[in-house]
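In this view, the complex is presented without one of its protein chains, the others remaining in place.
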Amino acid sequence: MSRPAPIPASSLPAAAFRAPFRIRFGDCDPAGILFFPNWFAMANAAVEDLFRLRLGIDFHQMHAARGIGTGFVHAAGTFMRPGTMGDEVLMTPLLRRVGNASYALDMHIHRGEEELARLDLVTATTQLATRTSTPVPPDLRAALLRYQDECGNAAGQEIPA
Amino acid sequence: MSRPAPIPASSLPAAAFRAPFRIRFGDCDPAGILFFPNWFAMANAAVEDLFRLRLGIDFHQMHAARGIGTGFVHAAGTFMRPGTMGDEVLMTPLLRRVGNASYALDMHIHRGEEELARLDLVTATTQLATRTSTPVPPDLRAALLRYQDECGNAAGQEIPA
Amino acid sequence: MSRPAPIPASSLPAAAFRAPFRIRFGDCDPAGILFFPNWFAMANAAVEDLFRLRLGIDFHQMHAARGIGTGFVHAAGTFMRPGTMGDEVLMTPLLRRVGNASYALDMHIHRGEEELARLDLVTATTQLATRTSTPVPPDLRAALLRYQDECGNAAGQEIPA
Partner (left out) sequence: MSRPAPIPASSLPAAAFRAPFRIRFGDCDPAGILFFPNWFAMANAAVEDLFRLRLGIDFHQMHAARGIGTGFVHAAGTFMRPGTMGDEVLMTPLLRRVGNASYALDMHIHRGEEELARLDLVTATTQLATRTSTPVPPDLRAALLRYQDECGNAAGQEIPA
């Protein structure tokens, strides 16, 4: 396992999507810092925002009406600095790979310039009814590749992380 | 990133600690399966049980009275099969490494023989008041090494996972 | 609004169902005590246990296979003493009323003899597909009335709380 080193917020692609979140009292633990599973819950919400605000894909509709799931098959987090209650953080998702029936992204979480956490999230698309693998739907695939391209890395290429 | 393949529950060391958990309605999402951050929250509870029932260390006392934190600096999960509401799962923590101011463990999560998820958790010990690194306290270190030994791998050695 | 006064655990009906729960690190907030919404989440889990272990009704099956929801239309909590991490609590549900398409229960939460919280929960049964009211299914109704009777109050009567 190699753990990423923090990078400043300003070094991320200017064109990347950024979702603001505030760390809440109820997200924190008796140590006074964000309880780490909540980084992942917050990242899931940031992906919902990415879909709605940037990709133009209705995340909820995709699940409820189209019956396609975007569950995670792998999720890793490196926690560099604690988040504390009241902090406003920016979550910046960068697509790393768009595969046939999966895609992978890095979620950078910054407070100001300081990176607090980096998540590596791998999603597999499934038919919810049967819980079997299904290709990334064409509209989602096109939107993901376009976003990846706008962020400055050629589709299908790893970004240096 | 290499993702582990599932292994049957019966292939884990017989002497390992096992914590039973039940997946609850409220832990699951609209896809009807465990919302993945909850695997990590459940693993944190399993570590609390490991401390209390096997290591003989009071996790809560260590935080509240001794002022020592055991926060995670890295947490990765590979989700092999979905957990569904009502499932009873066994969480089996296996220590991988005990360092100077950190320790790492694998958390195997099985439903019957079937591995549903594998988590890789790296903890750093800190002084809660200053949020600075501090050596693993001697009583905790001794207990961790003893548990690692009981599980059949020599202290300080990586287990084949 | 009248708030109930705490009553000792031993004053509850001996025949009542009791579900043990442990308060976890991750359930607590920066004040070091259980974050209050988690009392309600824990109560929902206790109702699942009541169904499985005492009523003989599969809560999850009822939702997933039979398409019947048991959502809450009202939930009130009076929090008498804080719960702290590591506490083991007993949750004792007492049915207060079984109606045509709803039922109400009190959830008593004790740590030893001391009542920490009392919840008043009103459930309405619904068809999940249409989200419309539906009568309490006959098997559930019979089980609820039997349980209420075993706890010593005549079916359909309010217990003195």
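As written, the chains take the letters A, B and C, and residue 1 is the first residue of each chain.
Here, contacts are C-beta pairs under 8 Å (C-beta built on N, C-alpha and C of every residue); 3 or more make two chains touch, one makes a residue touch a chain.
Note that the structure is a prediction, hence the values are computed from the model and not measured.
Within the full complex, the chain left out of the display is in contact with A, B, C.
Counting over the whole complex, subunit B has residues 25-26, 28-30, 32, 35, 37, 85 touching the chain that is not drawn. Residues of subunit C in touch with the missing chain: 1, 3, 30-33, 35-41, 44, 63-64, 69, 71-80, 82, 120, 128, 131. The set of subunit A residues touching the chain not shown comprises 22, 24-26, 32, 41, 44-45, 48, 52, 58-61, 63-64, 84-86.
As a working rule, only the chains that are shown with their structure count from here on.
Residue numbering at the subunit A/subunit B interface overlaps substantially, since over half of the positions present are found in both copies. Averaged C-alpha coordinates give centres for subunit B and subunit C that are 30 Å from one another. The mean-CA centres of subunit A and subunit C are about 36 angstrom from one another, to the nearest whole unit. Taking each chain's centre as the average of its CA atoms, subunit A and subunit B sit 24 Å apart.
In subunit A, the residues that touch at least two other chains are 30, 32, 35, 37.
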